[in-house]
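Presented below is the structure to which this report refers.
Missing here: one protein chain of the complex. Every other protein chain is in place.
As written, the chains take the letters A and B, and residue 1 is the first residue of each chain.
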Amino acid sequence: MKTFIKYVLGLVLVALFIFLNFTVKMDLPIRFLNPMILSLVLCLYRIFIGPSPADRAVATDILGLLIVGICGILSVFKNAAFFIDISIAWALQSFIGNLALAKYLEGKKFDE
Amino acid sequence: MNEIIGKIIISIGIIADFIGCIGLIRFPDVYTRLQASTKCVTLGTCGIFFGVFVHSGFTSLGIKALLIVIFVFLTSPVSSHALARAAYRSGVKMCDKSVCDEYKSQVDRG
Partner (left out) sequence: MIYRKIFLTLLIFVIWIILSGVELYNILVGIFCSILIVLLFGDINIQNQWTVNKPQRYLWFIYYFIVFLYEVIKANLDVAYRIILPNMPIKPGIVRVKTKLKSDAGLTLLANSITLTPGTLSVDIDKDNGYIYVHWIYVRDINIEETTKKISWKFEKILLKIFP
């Protein structure tokens, strides 16, 4: 029963978000960026409450990919080509960082 | 025409990202969270950059976007695989709905 109430509450919130995103007057790039920012907030929530360190590592992995995607959207809508250089660098750095995090979780040294 | 198709592909990518993040909140344990988020967010990010490529054609921007698509497709499964293995070895339990676990004997053997 409790999970059902939570589910309905979440559904109402998502529907309200989509409705506001299409009716409130704002620029086109902001409409594209709003769902990504909500996804970032969900990831930060998982990092905040995650029961184990592995959950936090997973959420960090997803956070890096989302920021790469945001840089891609900005590079199209703002006509600024340097954002895509930022996203290349961020993708490389996030991959290396995740491998290091996995090694740390497993309890190994970095040269094994 | 190119710009409209590019914007549609970018929107599909954004929807996939959003669904992946909802899965990150709803699923019960680390491995199922990894499944949901890795699949949806990988396709979402690749969709956004493929949309950038369609939007801007064979310019310097578009070719860099294609490079990111290939890079993300190759590296995102590798990092999720490393995280799953590390989570299992560091002792994270699977959720109580799970039915079988054939990896335990392999880990105990060394």
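Throughout what follows, a contact is a pair of C-beta atoms (placed from the backbone, for glycine too) under 8 Å apart; a residue touches a chain by one contact, two chains touch by 3 or more.
Computed from a prediction, not measured in an experiment: that's the story for all the values here.
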item: Options B:I9, B:C40, B:V54 or B:I68, residue touching the unrepresented chain; value: B:C40
item: Touching residues on chain B - with respect to the absent chain; value: 16, 19-20, 22-23, 26-29, 31-32, 34-36, 38-40, 42-43, 60, 63-64, 74, 77-78, 80-81, 84-85, 88, 94-95, 97-103, 106
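Basically, only the chains that are shown with their structure count from here on.
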item: Inter-chain centre distance, chain A versus chain B - centres from mean C-alpha coordinates, in Å; value: 11
item: List of chain A residues in touch with chain B within their complex; value: 10, 14, 32, 35-36, 38-39, 42-43, 45-46, 52-55, 57-59, 61-62, 65-66, 68-69, 72-73, 75-76, 81, 84-85, 87-88, 91-92, 95, 98-99, 101-103, 105-107
item: Chain A-touching residues of chain B, taken from the complex the two chains share; value: 6, 10-11, 13-15, 17-18, 20-22, 24-25, 30, 33-34, 37, 41-42, 44-45, 48-49, 51-52, 55-56, 60-61, 64-65, 67-68, 71-72, 75-76, 78-80, 82-83, 85-87, 89-90, 92
